[in-house]
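Presented below is the structure to which this report refers.
Only a part of the assembly is drawn; its chains keep their places, and the rest are absent.
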Amino acid sequence: MEKIIDKILFGGDYNPEQWPEDVWQEDMRMLKDAGVDIVTLNVFSWAMLQPNEFFYDFRKLDRIMQCVTEAGMKVCMATSTAAHPAWMARRHPDILRVDFDGHKRKFGSRHNSCPSSPTYRKYSKRLAGKLARRYRKYDNIVAWHVSNEYSTDCYCERCERNFRKWLKRRYGSLEALNAAWNTAFWGHKFYSWKEIVAPNNLSEHFGYTRTCFQGISLDYRRFQSDMLLRDYRTEYNAIKKYTPNIPVTTNFMGYHYQIDQKAWAPYLDFAAWDNYPACDSPEWSVAMWHDITRGLKGGRSFWLMEQTPSVSNWNRYCALKRPGEMRELSYQAVAHGADTVMFFQMRRSIGACEKYHGAIIDHVGTENTRVFKECAELGEELKNLKAVTLAARTNSRVAILFDWENWWAISYSAGPTTELNYPEEVKKFYRAFYELHIPVDMIGCEDDLSKYDLVIAPVLYMIKGNYDVKLNDFVKRGGHLVTTFFSGYVNENDLVTLGGYPGKLRDILGIWVEEIDALPAEKENNFTWEGLDYSAKIVCDLLHPETAEVLASYNNDFYAGMPALTVNEYGDGKAYYIATSSDPDFYYNFFERMAVELNIPSLGEAPKDVELTIRCKGSNNVIFALNHSFEHKCFKIWSDATDLLTGEEFRANEEIWIDNMGVRVLKTR
Amino acid sequence: MEKIIDKILFGGDYNPEQWPEDVWQEDMRMLKDAGVDIVTLNVFSWAMLQPNEFFYDFRKLDRIMQCVTEAGMKVCMATSTAAHPAWMARRHPDILRVDFDGHKRKFGSRHNSCPSSPTYRKYSKRLAGKLARRYRKYDNIVAWHVSNEYSTDCYCERCERNFRKWLKRRYGSLEALNAAWNTAFWGHKFYSWKEIVAPNNLSEHFGYTRTCFQGISLDYRRFQSDMLLRDYRTEYNAIKKYTPNIPVTTNFMGYHYQIDQKAWAPYLDFAAWDNYPACDSPEWSVAMWHDITRGLKGGRSFWLMEQTPSVSNWNRYCALKRPGEMRELSYQAVAHGADTVMFFQMRRSIGACEKYHGAIIDHVGTENTRVFKECAELGEELKNLKAVTLAARTNSRVAILFDWENWWAISYSAGPTTELNYPEEVKKFYRAFYELHIPVDMIGCEDDLSKYDLVIAPVLYMIKGNYDVKLNDFVKRGGHLVTTFFSGYVNENDLVTLGGYPGKLRDILGIWVEEIDALPAEKENNFTWEGLDYSAKIVCDLLHPETAEVLASYNNDFYAGMPALTVNEYGDGKAYYIATSSDPDFYYNFFERMAVELNIPSLGEAPKDVELTIRCKGSNNVIFALNHSFEHKCFKIWSDATDLLTGEEFRANEEIWIDNMGVRVLKTR
């Protein structure tokens, strides 16, 4: 891949099979005018490619490939397996899912296949292989795109049987399983594997995340993620047989609850995701989603596989992207590690549920639209940027942990409060660094900590395996660790670690958490740190310092005076504990102070809504500045630089102006 | 019918089968005291009339007919088929529906029959025929009432099979169907008719109006409306065989989503509806429902089949109708075209879910109640009015289009906003004329436009067949057309018309709509017209005038200065386009101005909450004035008149006083 890609790829999903062939040439002309150099083909064509069990018909796809190849386009080739054909559903009903309420589904929608369906396995594998074999001759295929936005659940009896097998592998014996799930509670002891049923609204659940037994529910989530991964890997292997050198991926969705993206990452050749912020998603959310995606493969660059040129039609209110907003969001992706800027979709379709979703070519069919023109201008700019950011790296000294299994466990927890939302808590920490203009890596439990000065593990409820040892080592060797309330409670089976919260983290944090008080949504306590008051919300730990020093205490309620913030010197490092959930000001001020202490520099001086990021390759450093506001702003960086978009040159510490919704790509000297 | 009806019929649903026979005579005495001259019988008696497959028992109904006939009552005879018997459900489960979630229902409730059940077809037809044959000898039967408030859906496999047949008739080939539904999207191509399943929560839907494929969902709505119509027609024909001269109808419910009332209208001998406004339904809603019903049969008068004398017990809060309110609502019906004033019900039942619904005779069983007395006073008044309004007409020069298929398509649309509600948008236009005291016809796409000066087609999203040609002709010949945002987008299959919105209306409107911006519920833009500012809500088109003239532009956001209101001179007429949704003031002022331009007179000068309507028969003109407020008001009309209720005489332009909740029926001279 590296060989033939020498610039940020620009393009996206293209569905010529929805159009008469005479439109295709017009498409090519217009898309080239827009600077498009890559199209994603074949995302939803299974029914076209395979009309029945015995026959495949690649004639139209052949012509499409010929068309786009002749137009000089690169291709991201999808395998079409995210929606099975109607005939397959009718003749092989095993392919249909059973939903969370226990209903066998009928043909319709997408993500409609049972992940353990033999029919699905057989035909998806065969199709992926046939595609790879047939199109391997095209050297413009730069990537394979397996399925699309994996996200489904199934609760059928076959999945149930597979779940039992999966459990046997995990636990070995029923004794171990009964212990892991604490089935002595409510007398749920299992004497035979066959007694275990899928946990859904007909059995242990009373809502998607409300369960009577966290253990089984957590394992079913793992199992379903694994089943989908197995499906993905089946296609992956079928493709690699014929095109071993073309990278294979699938497109994620920021952080998606149902897929343990971090567990999948080793099986992707590169990471990719679809960026569809709602009209009220804050910029730091989007930034964090990018960084999570970059973190999947240890900091390697990723693909922005989809975004909308303007409207996401499934939103409650389909607001337009404002002038400049699409460009700015595109650069934000690149600024966080994307090597592509790709859209869903090239041409707006005429029917079905996404016909009002944005596209480069609108229903009017001309280049004379605001959206087309903004796309074309961006396409032109990206050509000029060349390869400078491709495969670049962001060398962060700060890492924030985001762990899917921890998320699942917290989501299933009965208590302390339904207000507790793991990603939202993580986001509070991410936002502080975003606004401090300090780059951050989003990591998983598998990632090495030794390269970081500061590791933040918000709400680390579940300590998997010996992750506490890893944290211990990190701190002992001089690292700074920050964690929070509701950390260290359970092991990977959601069984409480006895001996006092925060369990295995008690030593490193030097505290004992005796109780947690949950606050109704409309209430708050507060605490004073460094002379300022900050709110204490959602939960307040009642904790006792053991070896830790108290940095701040609650001001109200019967636990006034008890610690709200502590630090423990441990080995050569320090471990901080934030006992409650606070407001943005606190996190900003707290980490601003810590960055000074740890000598972690910001990338520059800028207003909070002017985002700064850095991408490094060899001796090249590029700082991106992104003005997310609707006003002109100014900022400084610490070295001389040239704006690669405008050619302007700036001196270190010079005030640099940036337009509303503006972007600067500053190559430093 | 005409022969024997010489006054506004007064009465309604009567259920003596729920009572011992000794109560019947008492009923007759009291109802006659109340001026009742018509009863609707037999609405829910199927189980009584047919105790099993083989036997019918009309003895009680015979006695009821004898009783009411001897009392001199006219009869509206229902067929009892809106709820099937329990024995039928048990012995012929094919009669039971499958609901939107795919659940086979059990016996219970009403509207419980599958519309394609052979059992239902067989026995409902037989029952209707037997009733007609048995009771044709009674010359006091003035109408047949088939079933009741048709409104059901079914998603069973038999309906599925019938749907496929319906689709074959509609499309002829799978190629045509695949094209019409754009099944290339998400690879939903069908290779066999049998692959098509009913669209519900188990297949294409994720909510009643949320669908992945608009095409199939829209067709299923049409199909279900057609299936119910077929059921209705089966009974209609069975009745006509024996009583060809007695008119047959069914009772609608204002505008009901599930039934294309306009498509049914040709098969009704006259239109009828049940008027149950909620306690917060504005008066213009009720007025519009009446006018929609009058419009079903091209302006012919209709029956008010049901209303409550006081309480609708299924409301969240069952507020009483205030003193005078029932009378006023009754006259409002007549004022809009009703030839009857009928109630559900004559006597309040003692058990089951409607026992607290209003009735002329309450549980107390005496005439000494407010409700009884108000009914009796109205009964007396109606006697005095005689036939003056019967079969009268309202000759409107303004028409507003209300189209069910357009409604369905808009309700299914994914984008631009969930705030968009077709009937509510239509109502905004209706309200303006209501408050301007200008009569309006509510029309369908089939109706002739040539008699109107002004045609308004709010949110005309779907252009069915060549309706654009009809509109073109209308405007070219000098008509004024007003339409709005989200018009002209699709054809009857919900496929987008390419070449720029508003599609086939682009020419007539002289504009090109490039984009739509959806505004969250709490936000608005605004525009200035004729020196006043008006809000712009829900959506704002970003449009370019082509041949149109710009009348008003947005004041805010990045599209400030773009048109919000345009007019295009086209042939001898004009076509207006309102690019956003505004507040009542705008529509009022806009159409007040247009009425002046078009020389369309109001019926008088009156406060907005004093409604004025007109009914004409031969040389007789009757103007109704209805004071919906709780204060005395005064108004003027343009000609001399006599109040038929009081005998008062008024001169043209004289100030006429009207009581709170008051009514005047003014015969003009």
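Annotations for the structure displayed:
By letter and in written order, the chains are A and B; residue numbering begins at 1 in each of them.
Everything below uses one rule, namely that a contact is a pair of C-beta atoms (placed from the backbone, for glycine too) under 8 Å apart; a residue touches a chain by one contact, two chains touch by 3 or more.
These numbers were taken from a predicted model, which means no experiment stands behind them.
Here 2 of the identical protein chains are placed; the entire complex in the file holds 3 of them.
Note that only the chains that are shown with their structure count from here on.
Each chain gets one centre point, the mean of its Cα atoms, and the points for chain A and chain B are 49 Å apart.
Interface of chain A with chain B (complex): residues 15, 17-18, 44-48, 51-52, 80, 83, 85-87, 89-90, 103-110, 279, 310-311, 313-320, 322-323, 348-357, 362-366, 369-371. Interface residues of chain B, counted against chain A in their complex, comprise 101-102, 180-192, 194-199, 201-206, 211-215, 413-419, 493-501, 512, 514-521, 542, 558.
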